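Only a single protein chain was left out; the remaining protein chains are all shown in position.
After this line comes subunit A, so read on.
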Amino acid sequence: MSVLVFSLIHMVRGDPVRLALGTRYSQETYDALRERSGLDLPLVQQYLTWAGRAVTGDLGVSFRSGDTVTSLIGERLPATLTLALAALVVALVIALPLGMLSALHPRSLIDRVATVVSQIGISVPDFWLSIMLILLFAGVLGWLPSGGYVPLTEDPLGWLQRLVLPAIAVGVVSGSVITRFVRSSMLEALGQDHVRTAQAKGVPTRQVLTWHVLRNALLPLVTVTGVQLAYLLSGVVVVEIVFSWPGLGQLAYQAVRDRDFPVLQGSVLLFALVFLVINLLVDLLYSRIDPRIARR
C-alpha cells in the first residue's frame, strides 16, 4: 500500500525543489536544498527512509512551509471530519425516509419520484452541484456565504452557515446511493417469512417495521453507509476547493500543485488509513447487529 502511494507520487513530473525556489536561484542553493530534502538519493532509499519514519508517526517535513506533515494534517483533519460527518447526516436524512417510504409503497408515486431523484443525485457531479448551490443560495438569494470556514468555538452560527452548502453538495450523492440501498434492503426484509410470523402474533405494525423489518435491513445498510463515509472523507477534495474549505482535500490538492511530496504522501496515506479504520468499524458493528456473526 505505502509502496504504491510512494511510487505513484514520485512518478508525477515536476521538480519540487525548483518549484519551491521560484525563478531566481543559484545552482548551489538548488543542490543544497535537494540534498537536505533527500531528493538526491535513489528512490528506493528515499522510500525506505520515509517508510521507516512513517511507522513511528513521523511523516516528514513539508518542502514548502517547513512545518511537519503531521501538524499540517492535524490542523486540517477537524475541518474535513466535520464536513464528512455533516454530509453523512445530510445523506441519511435524505435516504432513510425516502428509501423506507419507497419500500413500503413500491411502484407508488413517491417510489417513482424517489427513483428519479436518486438517479439524478447519483449522476450529478458534486463540483457542479457545489457551483449551482453557491449560485443559488449565495448569489441569487444571498442567504448563505459562498465559502470559507470559521471554527465552531468562535462563531457557531457562522460555522453552521458555512457548513450547510458543502455538506449538501457532498451529501446528496451519498444520500442518493444510500436511498437505493435502503429501499432494496427494506423490500427484501419485508418479504421475509418471519415478518409474517410477527404479524400473525398480533404485533403492532410500527413494532413489526422497527424490529422485524428495519432491524434486518440494517445489516446491508451499515456496509453501504461505511463505504459512503469513507468516500465522503476522501471524496470531499473537489468540494473543499470550490467552497475554500480548509480541509485535507485542499491540503492534498495544494501539495500536488507544489509537488510537496511529504505532505501528499502523508495525506494519501491518511486517506488509506481512514478506509481501513472505517472498514474495521463496520465489521465490528456487524457483530453488534447480527448475532449470527457475533457468537461464532
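To be clear about the criterion, contacts are C-beta pairs under 8 Å (C-beta built on N, C-alpha and C of every residue); 3 or more make two chains touch, one makes a residue touch a chain; residues count from 1.
Just so we're on the same page, contacts and distances are computed from a predicted model.
Asks: Tell me the UniProt protein name of the chain this structure doesn't show, selecting from "Xanthine dehydrogenase family protein subunit M", "Lrp/AsnC family transcriptional regulator", "Peptide/nickel transport system ATP-binding protein" or "Electron transfer flavoprotein subunit beta".
Replies: Hidden chain identified via UniProt as "Peptide/nickel transport system ATP-binding protein".
Asks: Check each of A:51, A:131 or A:289 against the chain that is not shown and name the one that touches it.
Replies: A:289
Asks: Kindly state which of the options A:161, A:192 or A:279 is in contact with the chain not pictured.
Replies: Considering the complete complex, A:192 is the one touching the chain left out.
Asks: Using the document's contact rule, name the residues of subunit A that touch the chain not shown here.
Replies: Touch with the absent chain occurs at residues 192-194, 196-205, 207, 211-212, 215-216, 289-292, 295.
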